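Left out: one protein chain. Kept in place: all the others.
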Amino acid sequence: MIHRTSLIAAAVAGFVAAPVLAADDTMVWGKPAEITGFDVHVVGTVASWEMFQMVYETLLTTDEDMALQPGLAESWEQVSPTEYRLTIRDGAAFSNGRAVTTDDVIGSFERITDPETASYWSRQFGDIASLEATGEREVTVTLARPHTAFLPALAHISAAVIPAQEWRAGEFDPASQLMGSGPYMVVEHNQDESWTLEANPHYRGEDLPKASRLEVPIIPDESARIAALRDGRIDFTTFENPDVSLLLGRDETIAIDPIRTTNYYRVDVNALGEETPFADERVRRAMSLATDRDAINNAVFGGTTAVDYPVPRAFGTGACEDSESYAGTREERLEKARALLEEAGNTAPQVQLMASSANPTLGRIAQVMQQSLAEAGFEVEIEQVPTAEYLQRVFTDGDFDFSLSWLAGYTDPSMVIAWWNPQFAVWNTVFHEYDEDLATALEDVKQLPAGEERQAKLKEICGMMDRQANILALTSKVDYLVSRTDKIEVIADEVSGSSNTYRHIAEFESLD
Amino acid sequence: MRLPRDPLSVLGAICLAALVLIGLLGPWLPLGDPTAIGAGPRLGWPSLDHPMGLDELGRAFLPRVVDGIGATFLLSGAAVLITAVLGTILGMAAGYLGGLADDLVARGADVLFAFPALLLGLLVAAVMGPGAVSAVAVISAATLPLFIRVVRSVTLGVAGRGFVVTAEVAGASAWRVMLVHILPNVLGAAVVQLTYALSIGMIIESALSFLGLGVQPPDASLGSLLRQGSPYLTIAPHMVIGAGLVLSLAIMSVNLVGDAIRDALEPLRGRPLT
Partner (left out) sequence: MRLALHLLPRVGTAILTLFGVAVLVFLSLRLIPGGYADIMLGPFATPESRAAVAARYGLDQPVAVQFLRWLQAMASGDFGISMVTQRPVIDEFLRRAPVTLQLASMALGVAVVVGAPLGAASGVRAAGRGGAGRLVGALGASVPDFVLGSILIFVFSINDLWFRVGGYTPFLEDPVANLRTMTLPVLTLAVFGMALILRTTREATLRVMTEGHITAAVARGDAPRDIVRAHVLRNAAIPVVTVAATYFGFLMGGAVVVEVLYSIPGVGLFIFNGLMNRDYAIVQTGVLLAAVVFVAVNMLADAAYAVIDPRVGTRRA
């Protein structure tokens, strides 16, 4: 029962409550959106991952070359195709002072793979057969089958290590609290307004994090964020809008660090709907052929990004470059598209392209696609709906023709393409066709180590994905880390695979 | 009924007529293609080729503004018309029939009125999905309560008048009385409210579009053009300035014309004190 009078007193006190005064080594991070939930193993949105990455840690991380680096695990060994030994480093501790133990690691794995948690990430580990503490700081994970992407899967924040002891004792509720071994811990949170983080006194880094305090005002409006950067209210922030360099380029005190990611903008196509023209694979392929990715790059991104493929170009495999939708000239592809539509008996398909209205970039991509597809005969109507409606119509109801979004490419070529098997992914069963051959190939490639055989397999898979045209890749997604050079020194990776823009947050240094 | 001739009213009327004309004839005017992507450099500033510059996809902005005028007027106009018809019927019924009808209508109007306007709009838009139809619904829902109240209160004033009583005594049905006797007297106030509702409607429509819940691209309304242009205010202000000026002009001319109509219908014969 809440005591109303004390709350009213608190409200009055709101007039006198002290906001935080910027201390000497306080950094201010303008966060573009509030988190959508607290549970690090369950929540699948970037806005939440950004915050989780300040507080939690993962066993491994990835560097600019997509290579695995130590995180909470200081070393690891693949003893057999299905067995991995991870050694937890000494000196890592949660913010309450307790050291990170094998029990925490095993407990976190158990929580993620527990069906009750319903974590979307558990499937990326492969099939875990057993977890065992085989040493004071050693954990052995045995899989039922080889799964090449097991280690890279440990580098994503959704595989965070939580304080299992406190969780089991009921002292810590991951669904409403954040407590981890990362550089910062949460001191205050005002919903939709701001967070205040302070350095984790038990953080394993020496003299890290450099900034003892992190203020995080939440500023969703882009222009407001730009204004805040300009007048010094925030020290750093991120933008998705590729025009940010135009908007802030002339400002000498502002630095823009583009971070290439393995993420790319994508098109989801409804292959299973009853009334959609896209139920016919030929119509889907025609649409894929008629999509003009260069036009998207030029008109929407001013040429600052690049065409991308289902297997992200950042991995450098080039596996999908010869697929039908990418090869040849635009005229050749348009010819093929029109021919396919003729064959399908639908030369002027009427379709609706959906996008969440929360991201203006998607709206612009939609308008370019509308024009490009018209050249092949498609009549496209655009629908920009609020995020919640987009999520329900595309992923629950299957009530759409095709829609725009983006995909995280993670840290291994075989991870993102795993989603092309709806039985594995589950989140796209409502619109994605199941193809036995493709599913088998996807399983195979997960077990192949890097090399010629894997490369060939990837190429084969690219061909199949292109023909099925159920999910299309458009252009790479670049994130921009923008900061005030006179107030802060930031360190940004040029390439990032784990949606971890602030991988080096502990080393950010406040200059004022 | 004497139409006012003062400069402001005349200016307002001319502006309004011009804008409506432009909005109606827009698609046929040789101003360029509002949807042709890449017609010029992205975010290009106004020039002889493109008098209002270009937007972030390289489309000429002038034809888009013209489209926007048409859309804004069409949406608000349609909504206000619906409000007028519904509001007049409901308001008269409430004022004249009284009793249960009055209670239902008046309470219903109260509920809508007490609902924070923009939130009501957001909810309606959320339920119906974005687009022209929901924009019309939102504007209607937001302007209906006040309209009903005004019509109702005028009806109350008229209901007791002599000619109405005479008609009732002569055996006229309630509907006939309302249609033939009350309606003409309500019209004046209704028309005045209509113009104010129109200007409020245009503001609401543009606010909704600004928040992302209005017309769908590549169609444009003045509000959605403002939404498009505002991230680029610092490097390409011509979009916000262009759309903003036109929108303000449109709303202002509606207000001025509304004032003029009100003055004509209820002339004030006062004498200045000084």
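Order as written gives the chain letters A and B; numbering starts at 1 within each chain.
Methods note: a contact is a pair of C-beta atoms (placed from the backbone, for glycine too) under 8 Å apart; a residue touches a chain by one contact, two chains touch by 3 or more.
The structure displayed is predicted, hence computed values, not measured ones.
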Residue of B:126, B:172 or B:187 touching the missing chain in the full complex: B:126
Given B:46, B:188 or B:244, the one touching the chain that is not displayed: B:244
Listed residues A:27, A:40 or A:219, member touching the removed chain: A:219
Contact residue for the chain not shown (choose from A:134, A:350 or A:387): A:387
Positions on chain A contacted by the hidden chain, ascending: 1-2, 4, 7-8, 10-12, 14-19, 34-38, 42-45, 115-116, 118-120, 175-176, 189-194, 217, 219-221, 223-224, 226-228, 230-231, 233, 358, 385-396, 405, 425-427
Residues of chain B in contact with the chain not shown: 4, 6-9, 12, 107-108, 110-111, 113-119, 122-124, 126-127, 129, 199, 203, 206-207, 210-211, 223, 226, 230, 233-234, 237, 240, 244, 247-249, 251-252, 255-256, 259-260, 263, 268-274
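Here, only the chains that are shown with their structure count from here on.
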Between chain B and chain A, distance of the C-alpha-averaged centres to the nearest whole Å: 43
Chain B contact footprint on chain A (complex, rising order): 222-223, 226, 241, 243, 246-247, 295, 298-300, 302, 357-358, 360, 363-364, 366-368, 370-371, 381-386, 389
Contacting residues of chain B [partner chain A, same complex]: 35-38, 42-43, 56-58, 126, 129-131, 212-213, 216-218, 228, 230-235
